[in-house]
Every structure is written in structure tokens, then in C-alpha cells.
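Structure record follows, encoded as C-alpha cells.
Apart from one protein chain that is not included, each protein chain of the complex appears where it belongs.
After this line comes chain A, so read on.
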Amino acid sequence: MRIPILKLHEYLLISVQVDLDDQTAMQFQEDLLSKIHESGATGVVLDLTSVDIIDSFIAKVLGDVVSMADLMGAKVVFTGIQPAVSMTLIDIGIHLQDVPTALDLEQGLIKLRRELEEK
């Protein structure tokens, strides 16, 4: 299974619509990094509205995506994290403080633009 990555101007948009198994998560990490490389995208919006569970493994993959994208010059924003998911993340001791988050895709794009202008 592969998660589609869309390009919009200098941004990449991803909406995760599946229950992420490990293989799909790793494949996504690889696909996204090569897409950033190919396209020279400066920002990524990762929409997690349909994700109803993030365990420690998926949290690690997502965290790694953010730091690798950062090394490649692309800023990542997470959007649509469900309240139940943010609560379980706190229970398992994972804090996404360093990752900008926004309510939905639209807000995510606005946030990205603002973050990138500040640089």
C-alpha cells in the first residue's frame, strides 16, 4: 500500500487515509524524502485527520520524517490530529512540541507560508 503525495506549487500535501502499518509507514518515509529531493519542495503538510492511532513506532517514523525533511530544507506541518490521538500521545510520553500543527489542511498551508516567510 502506498500513500499518495500531491504537489501544490512549492508544497507537498499528504492526507493519510489508512490505518498505518509499519511497512506502509516506512515506505511513506522513503517516498516523501525522494519526492522532496526531486521537487525541491520547501514545505510539507501532513494531514492526519483519518489516523485514529499513533503508537510509539509510528510516532518515531513521523518524528524522523520531520527531522529528515528539515535537513533537506523542507518544513513539515501536521494537521487534523484527532483529540483522542493527541491524548494517547501524551500518555505514551510523546510530545510533538517541535512540530508545528494546525487544525486542517487550509490552516496548515497558511501556517507553512508564515513559517517560511519568517526565515
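Please note the rule applied: a contact is a pair of C-beta atoms (placed from the backbone, for glycine too) under 8 Å apart; a residue touches a chain by one contact, two chains touch by 3 or more; residues count from 1.
To be clear about the criterion, contacts and distances are computed from a predicted model.
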Per UniProt record, name of the chain withheld from view ["ABC-type oligopeptide transport system, ATPase component", "Anti-sigma regulatory factor", "FtsX-like permease family protein" or "ABC transporter ATP-binding protein"]: "Anti-sigma regulatory factor"
Touching residues on chain A - with respect to the absent chain: 19, 21-23, 52-57, 59-60, 82-85, 87-88, 91-94
